[in-house]
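One structure coming up, written as structure tokens, with questions to follow.
One chain of protein is taken out of this complex; the other chains stay put.
Labels run A and B following the written order; every chain starts at residue 1.
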Amino acid sequence: MHLAYPAVLAVLLFCTGLYGVLARRNAILVLMSVELMLNAVNLNLVAFDVWLRDTLHGGQALTLFTIAIAAAEIGIGLAIVLAVYRNRGSSDIDRLRDTAEGPDPADPEGPEDPAAPAQKAEAAA
Amino acid sequence: MSATLAQAALTAPQGFLSPSGVEIAFLLVGIATLGAAVMTVTTRQLVHAALWLVVALGGLAVEYLLLTAEFIAWVQVLIYVGSIVVLLLFGLMLTKAPIGRSPDADSGNRWVALTVAVAAAGTLVWVVVDAFRTSWIDLDGPAQGSTKVSGEILFRHWVLPFEALSVLLLAALVGAIVLSRKSAPDDTPGEASAAAAPGGRSAAAPGEPSAAAPPETESR
Partner (left out) sequence: MTTTTLAVLVPLLPFLGAAAGLLLGRRAPGFVRPLAVLPTFAAFVLAVVVAVDQGGGKAIDAATRLTPTGSVPIELALHLDGFAVLVAVLVGLVATCVQLYSTGYLRDDPRYTSYAALVSLFTSAMLLVVYSGDLMVLLVGWEIMGICSYFLVGHYWETPEARAASLKAFLVTKLGDVPFLIGLFALATDAGAFRITGVVQAALTGGIGHPTLIALLLLAGVAGKSAQFPLHTWLPDAMAGPTPVSALIHAATMVAAGIYFVARLLPVFAASAAAMTVLAVMAAITMVGSGLAALAQDDIKRVLAYSTIGQLGYLSGALAVGDRGAAVFHLLSHGAFKALLFLAAGVVIHAAGTNSLTAMSRMDGLAKRIPDAYWTMTVALLALAAIPPFAGFFSKEAVLSAAEHTALGESQIAPSGAGWTVLIAGLLTALLTAAYATRLWLLAFRGRGAEAPDHGRQPFVMNAVLWVLAIPSIGFGLTAGYLGDWFDGRALTPSVTTAVLSTGVALVGGLVTYAAWRHTSALAARTPMGAVAAHPEGDGSLVEEEAIASHTEVYGSIASAPDPADPGRLLLGPLHRHAATGFHLDAVYSALFVRPVLAAAGLVRFLDREVVETYVRAAGAGPRWLGRAVRRAQNGNVQSYLSALLAGSLVLAAAVVVLANVTAGS
């Protein structure tokens, strides 16, 4: 089998996941998209493992690890999303904007008084 | 999907006018998988997205089988389809996701996201095709990902990372518990469901919402 098939499929899956991460509003859908990206990587790992005929089968082992880590990640991620939802009543990512820059503070330099330095000079004399 | 077709058209003239049966199967399943993935990220019904995800992950499991990685395929089905998607569904329910079409499932970032994704896809496809257009996978001989082989390598060569991973999973477990505990048990709506299964909480954090899950799945 040509190596390009799994590789290109992995790329396209990855980019689909990427689009989902960037475009979806609901945090849980974002997590799903992350899963898609992880799976794309897994496909790559398996394909290259088979292609290279690795005696250690590092690709497959890593795929297993990735799946385990994905499970952990989804657990933690869901816990975070739930906590946010409890606090904010919403799990929409683009509404969680606490890190946004606040409104423009007042201009620090006030209108300069041209008489003040002259008075100072007079006092010094 | 059109990208896949274009890729197929691109690779066809380079000596693949007579693809083998495995390749054809791979291609077809791949198209289905990709379509499911695209539906996952574009559908306006949130629960449908999870279901499309099941299709995509299952398709991937078939691809693993085609690549002779049996064990991985079964693990994929078990863990992804069996637990992760279920978890995600629980998450959707617990956050009171709307049922039916929701008009605002995509954020305003959508066109930027599309641009970035298409550009990334273009770049990566170009790079990958450019790099591997003369590489073939030899699928003959004994299966490389049979359960026997996987068990041998995993417990012979990868036993230490494997154990370390178990520690990671434990940590994730504890972290999930800590995160989903409520500091003041009287102010949030999710309190009742969490309090309904106090005994199950110590056993497994992801299982925590299961007490409230069955009625909601049924309602769907």
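Simple rule for what comes next: a contact is a pair of C-beta atoms (placed from the backbone, for glycine too) under 8 Å apart; a residue touches a chain by one contact, two chains touch by 3 or more.
Given the structure is predicted, the values throughout are model-derived calculations rather than measurements.
> Mind giving the shown chains that are in contact with the missing chain?
Hidden chain contacts in the full assembly come out as A, B.
> Of B:Ala119, B:Ala164 or B:Val178, which residue touches the hidden chain?
Only one of B:Ala119, B:Ala164 or B:Val178 touches the chain omitted from view, namely B:Ala119.
> Spell out, residue by residue, where the missing chain touches chain B.
Looking at chain B, the ones touching the missing chain are residues 107, 109, 112-113, 115-116, 119-120, 123, 126-127.
> Which parts of chain A are in contact with the chain that was left out?
Within chain A, the residues touching the omitted chain are 18, 21-23, 93-94, 96-101, 104, 125.
Simple rule for what comes next: only the chains that are shown with their structure count from here on.
> List the centre-to-centre spacing of chain A and chain B in whole Å, with centres computed as mean CA coordinates.
About 17 Å, centre to centre.
> Sort out for me which residues of chain B touch chain A in the complex.
Touching chain A from chain B are residues 3-4, 7, 11, 16, 20, 22-23, 26-27, 30, 33-34, 37-38, 40-41, 46, 49-50, 53, 56-57, 60, 63-64, 66-69, 71-72, 75-76, 79-80, 83-84, 87-88, 90-92, 94-95, 97, 104-110, 112-114, 116-118, 120-121, 124-125, 128-129, 132-133, 135-139, 144-145, 149-150, 153-154, 157-158, 161-162, 165, 168-169, 171-173, 175-177, 179-180, 182, 188-190, 205-206.
> Which stretch or stretches of chain A touch chain B in the complex?
It comes out as residues 1-9, 11-29, 31-33, 35-36, 39, 42-43, 46-47, 49-51, 53, 56-57, 60-61, 63-65, 67-76, 78-83, 85-86, 91-94.
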